[in-house]
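Of the protein chains in this complex, one is absent; all others appear in place.
Now for subunit A:
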Amino acid sequence: MYGDLAHKLVLDAKRTQTLDKLPLYQDTLVRSIVRETRDLQKEADYLTLRQQTQQSQVGSQDDDKVKQGQLFVTHICMRRNKRCLLAYQRLRSTRLDELVWSNVEIPKSQLDNLSHNEQDYLRKYSELVSEFKGSLSEIDLSGSLEPPSNVFIDVRVLKDAGEIQTEYGVFNLTKDSQFFVRQADVERLIQQGYLKKL
């Protein structure tokens, strides 16, 4: 029946909600939904054409009503397909936005799961975000959202990162060493998973 494919897509979207990584873009499914919608459109066009040509002739009123019903249902089917497609795509795009804002490098395995258009969107959205950040350069907009509690914190190095230059000086980050540093200096490194706050 019409709309079954779209239902499958929505179920996939629902599954995506609970996953912490974006799954593969359902290319074939989306394509078949679009094809179904195109068929429906053809049918709708045909029905409208029939109605227009028959208008001059005097058809029975019941016949006219059946035609109207057919056209209406076809439109509803198309609309349902559209809603499902949009819901799926919107969910994915919000997840992509979150990825951009989380301020970490997006792994290759994630990028491979995106469709071509989504990759395009991701690139342009990151451009937009960095442009926005540029206009408010005093504030680190993608920084940690936790309110600051201590100026100085203890951090432990989890991964070897070599020498890393922060705005206020150079750290030599060897694994398993511990530092007492200003929180503002190392926030980025904590976000990227090099350091662990103690």
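Here, contacts are C-beta pairs under 8 Å (C-beta built on N, C-alpha and C of every residue); 3 or more make two chains touch, one makes a residue touch a chain; residues count from 1.
Please note the rule applied: contacts and distances are computed from a predicted model.
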{"item": "Chain not displayed: protein name in its UniProt record (\"DNA replication complex GINS protein PSF2\", \"Light-independent protochlorophyllide reductase subunit B\", \"Trafficking protein particle complex subunit\" or \"Transcription factor Pcc1\")", "value": "\"DNA replication complex GINS protein PSF2\""}
{"item": "Hidden partner chain, touching residue among A:28, A:53, A:135 or A:149", "value": "A:149"}
{"item": "Residue in contact with the excluded chain [from A:41, A:68 or A:94]", "value": "A:94"}
{"item": "Residue ranges of subunit A at the interface with the undisplayed chain", "value": "94, 97-98, 101, 141-142, 145-147, 149"}
